[in-house]
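In this view, the complex is presented without one of its protein chains, the others remaining in place.
The first chain written gets the first letter, and so on, giving A, B and C; residue counts start at 1 in each chain.
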Amino acid sequence: MHKYLKKTLVISVFILTAIALYENFLLVPEYTGLRTGVSDYIISSGLSDTGSLNLITAVLYDYRAFDSLGESTVIFGAVSGIVLILSRKMLPVSSRGLSFIVKRTFGLVTPFIALFSLYVITHGHLSPGGGFQGGVILAVISIIFSIVYGSAFDYRRYSPQVKTAMETMGAFTFLGLGVVGILMEGFFLKNLGFLTARTGTLISAGSIPYVNFGVGIKVGAGLAIIFYSMIQKTFKEDF
Amino acid sequence: MMTATVVLENLLLIFLVLCAVMSVRFEEELISIIFLSTFSIVLTALYLLHRAADVALAEAVIGAGLSTAIFMSAISQIRHGDSD
Amino acid sequence: MMETRIILLIIVPLGTAFIIPFIDLINAKLRRFFVLLGISIQIFNLTSIVVQYFDQIRDGSLFLQYHLGGWQPPFGINLVMDNLSFLFIAIVTLSLLFIIIYSIGYVGHHEGKFYVLYFIIIAASNGAMLTGDLFNMYVFIELLTIASGALIAFQRSHPGSEAAIKYLFYNIIAGSLIFFGVLLTYFNLGTLTMADVANNFAALESGIQLFITAIFLTALLIKMGVFPFLFWLPKSYDSSPAPVTAVLSGVLSKIYLYLFIRLIWTVIGFETIVALNLNILLIDIALFSSFLGHVFALQANNIKRLLGYSSIGHIGMIFAVIMLNTEAGFYGGILHIIAHMFMKAGLFVACGYLLQYTVSNHYRDFKGVGLRDKPVFIAFIILLLSMIGMPPLLGFASKWFILMAFLEAQSYFGAFIVIFGSLTAVIYYLRYIAKGFEEVRLSEDDLKMEVFNQPLLSVLYREKIVTFITYAYTAVIIIFGFGFRFLNIPLRMSIESIMNVERYIELVLGG
């Protein structure tokens, strides 16, 4: 097809779609005029139900914890798929890292990043954040390692086997807490009442912090695995 | 106060659209990725403006941080792909 | 009724998927034991449900629920098993069991990752069929997409990756559209539970109803591969390994058909579709899609791609006959879903066996395949005969009921498409059967080429398992072909649970 004709076609279709979407969005009522049955309930009694100050975490890891399990399984599946497609035999020592100053400075900063990620993970039910975000920060450490110290550094410290084990452990923490919910409270992923302490303290909100912890480890390890399988070297004969 | 927020929001929205268009328009992958990362940061600001701190944190970490790094590594693979 | 075992249907495969990488680290030989353990627990679980609720399955009052985290439906997630989802779960589990045994014999490299993704598919398909919550459904759909997309690229060849990318293009767009639809629903109705949405959907303004319906429909049409969006389908069927293709064609498309039935009849309500004047449009699109699928199949020079095109034809036909919204239509449609699930999966499985030594899937390489593996080729022919609807096989019964439904609704175009489909099918299948029986002489070099062209096959290619599964599919087709009345009661009951939405709403929200 002629190039310009195609371009015109694409643009006109997008304009058409934009008009159609705009027309339909006009029909959607204002934010104030909505039915807010479920959200009102959660806002009013979320804290007393779950003991989590952060209502988003309450929704994510208590009311709809099953969705979160599904989402973390999505990452698990994505990790498996990417490792499957991209898995190669050797890690290239493509760079020996950045200069000495950067290495040393980063060495000083790393514990603080790790601490921050731990903070985000463990305070998920008290302040913004949670397992997912904290896990990503954890993964970022590993990525920065590879940039600063060269790609082999992280590989030697934490081999893929360790990461896989961590990922599996995180997934099992989540699943195990769910099964414990069946055994102790009668429902899968039900918040474990016997773990709850006073609202607002670190160890409160039942099993939510533990779930957070599991998700954090899982996401961190999983994303690191994804990153490392992407920078590995390709061999022709491996295909 | 109210108007200032509205103006800021609209500015950010325009910038958001601009970033999106730019990231598609450029043929150089690196520039596209930078724009995508900018896109994420603007989105983070928008989330914060709407007081969604959790989402903003996630967007900042994943959109601006992680996905940029992964994109970069992918690009380095593409560029070096033929040689090794 | 609250029943813990239906959550086990999801978390047992999930747990198996989680444990396999760990087992790989310890001892890779244990892997198959855990795979078999997982699938047998699953089967045991389902069997125990069947045994305990046999009477309720028979009189159609089966209704099992599970409230996740103990939250009541509008606030938490609920799982629902009524007769429709029970039927689908039973057949999907049976089909997945066959395919996993087949893949034990088939998959050579990266076995661990294959099983992880496979068990994720099992968990996600069960979850998608059991869930009573819109967002949860979206999560499971996403899970299915990611896992199947990775499996399509399993061979790590150039066409495989290309097909996977195309597949992900389409399916992630569809996934985000579903997400958008869920978002809109929540925005307008403030709830995500299907029953609650169904209860309030009719009260919405018709413009918004159309908005939500249009987005869901577009997404599901992409997922099913109906007319304007059929382009991803043949490519991904062609370039993925045989067990994956069997899953894609035999299981995934059927799950999306199930979700379509759930969304349109239970959540949105067929009256709404009629009020929006969409039903005629959808029937015509589906029939046109069916027509195109069969026409495309005529020009395919590649057996797996041909089967993919014919899948488009059959899915379009099922879609159209379901859209008739008559009892006969559902009867024929669901019977054909079952029939097509076993026929297509069996065909792909047999193809995987037959094409093991050929250079490619191309028509010219199909030469002499039948002479080399005669017993499997005969099973292959039987399955093909079932596809075109010859009598002692299940294909005939389902074709009969579909035709009857079309004629009862006086949709003569639909009846024409059914006949046209089976006639064209005769032409394009006979060509391959003829080629399969042609004599072929192989030189030494050819043999070498053939062996080297199959990196997927391990040295320990377990031929007997693979052959056995092919026969198992054929046996299912023949047995149900004679005894399709066995399916009468489950079919009638599931139709009742499709039609009787009020009962669903009442039981979910009240119980």
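To be clear about the criterion, contacts are C-beta pairs under 8 Å (C-beta built on N, C-alpha and C of every residue); 3 or more make two chains touch, one makes a residue touch a chain.
The criterion applied here is as follows: contacts and distances are computed from a predicted model.
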When you check the chain that is not on display against UniProt, which of "Monosaccharide ABC transporter substrate-binding protein (CUT2 family)", "Cytochrome c oxidase subunit 2", "sn-glycerol-3-phosphate transport system permease protein UgpE" or "Complex I subunit 5 family protein" does it turn out to be?
"Complex I subunit 5 family protein"
Considering the complete assembly, the absent chain touches shown chains A, C
Which residue from C:94, C:404 or C:478 sits in contact with the chain not drawn here?
C:404
Which of these touches the unseen chain: C:154, C:237 or C:296?
C:296
Which candidate, C:65, C:78, C:218 or C:253, sits in contact with the chain we can't see?
C:218
Of the residues listed, C:164, C:385 or C:476, which one is in contact with the missing chain?
C:385
For the chain that got dropped from the picture, name the residues of chain C it touches.
166, 169-170, 173, 177, 206-207, 210-211, 213-215, 217-218, 221-222, 228-229, 231, 276-278, 281, 292, 295-299, 385, 388, 390-392, 396, 399-400, 403-404, 407-408, 410, 415-416, 419, 422-423, 426-427, 430-431, 434, 437, 483, 485-486, 488
What is the set of chain A residues that contact the non-displayed chain in the whole complex?
1, 6, 9-10, 13-14, 16-17, 19-21, 23-24
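Definition applied: only the chains that are shown with their structure count from here on.
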On the document's contact criterion, could you list the chains that touch chain A and likewise touch chain C?
none
I'd like to verify one number: the distance from the centre of chain A to the centre of chain C, where each centre is the average of its C-alpha atoms, in whole angstrom.
30
Taking each chain's centre as the mean of its CA atoms, chain B sits from chain C at a distance in Å of 37
Chain centres from averaged Cα atoms put chain A and chain B apart, in whole Å, by 18
Where in chain A do residues touch at least two different other chains?
none
Listing for chain C: what residues touch at least two other chains?
none
Note which residues of chain A are touching chain B in the complex, please.
54, 56-57, 92, 94, 120, 128-130, 132-133, 136-137, 139-140, 143, 147, 223, 226-227, 230-231, 233-234
Which chain B residues qualify as touching chain A in the complex?
53-58, 61-62, 65-66, 69-70, 73-74, 76-77, 80-81, 84
Of chain C, residues touching chain A in the complex
4, 7, 11, 14-15, 17-19, 21-22, 24-25, 66-71, 74-77, 110, 113-114, 116-117, 120, 123-124, 127, 135-136, 139-140, 142-143, 146-147, 149-151, 153-154, 156-157, 161, 164, 184, 187-192, 200, 205, 207-208, 210-211, 455
